[in-house]
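The structure that follows is given in the form of structure tokens.
Up next, chain A:
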Amino acid sequence: MSTVEDKKQTAQDWEPNIVGFACNWCTYAGADLAGLSRMQYPPNVKLIRVPCSGRTNPQFVLRAFQKGADAVLVAGCHPGDCHYSTGNYFTRRRYLLMQRLLEYMGIDPRRFQARWISGSEAPKFRDVVTQMSEEVKALGPNKKLREEL
Partner candidate 1 sequence: MKAFPKAKLQEVLKTLASKGTLYVPALVDETHRYYPYRADIQVSLEQNSAISPKEIFFPSTEKIYNFTAYGIDGDYEEILPDRTACVLFGVRSCDMQAILCMDDVFLTRGYIDEYYATRREGATIVALGCSKAGADCFCSSMGLNPVEHEGADAQLYDLGDYYGIQGRTEKGEKVVEALAVAGLLSESSAEVLVPEEFVLQVDSEGIAEKLQAMFEHSLWDQLWRKCINCGTCTYLCPTCHCFDISEKKKNQHCGVKIKCWDSCMFNEYAMMAGGHNPRPSKKEKVRQRFMHKLRYFPERYGKYQCTGCGRCIAKCPVNLEITDVINQVREAKVNG
Partner candidate 2 sequence: MVKDNATPENLAKATTEEIKRINPLIPMKAKVTKIIEETPDVKTFYISKEENGQMVVPFHTAPGQLAMLSLPGVGEAMFSATDAPDHLQLSIKKVGTLTDELHEIVPGQTVGIRGPYGNGFPMDQIKGKNVLFIAGGIGLAPVRTAVRYCVDHRDDFAKLHLVYGSRSPADLVFQYDLFETWPAVRDFQVSVTVDRGDDNWKGNVGFVPAFLEELKPNPDNTVCIICGPPIMIKFTLGILDKLGFTAENVITTLEMRMKCGIGKCGRCNIGSCYICLDGPVFTLAEMKKMPNEY
């Protein structure tokens, strides 16, 4: 187990660890479609499946940063196509506020992204993931809000 740990910390090949909250009906399906079409993208983003983007509690985002995530992505259906009809309207309002609050607290905006990615927008999923991975890799490990035990 610890061998994987040491290899990771050598400076130049450091890999960002990005946590993604993907809504089961759109973004997770979009990610599957990207897989079906064999699109290639960096392996840094790992998706946690949630029923709706509206299920993603801002406290999960804080928890991810606290436990060592270098960036967090919250993704769901475009407003209007939510499987639960109004779920992402509330997500939009809540994360418009949360995004500004995190920036206000000093978190680099590139480390927190909320995006609408529908079930058919596989290329968009790949682009968002690739862009985030490259940007965060350039930014380096996230030290802010991180728990040092």
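Heads up, the rule we're going with is that a residue touches a chain if its C-beta (ideal position, glycine included) is under 8 Å from a C-beta of that chain, and two chains touch if they have at least 3 such contacts; residues count from 1.
The candidates were selected such that all candidates are chains of the complex that A comes from, given by their letters.
None of the values given here were measured: they were computed from a predicted structure.
Q: Touching chain A in this complex is which of the candidates 1 or 2?
A: Selected candidate: 1.
Q: Could you please specify the touching residues of chain A with respect to candidate 1 in the complex?
A: Result: residues 1, 147, 149 of chain A touch candidate 1.
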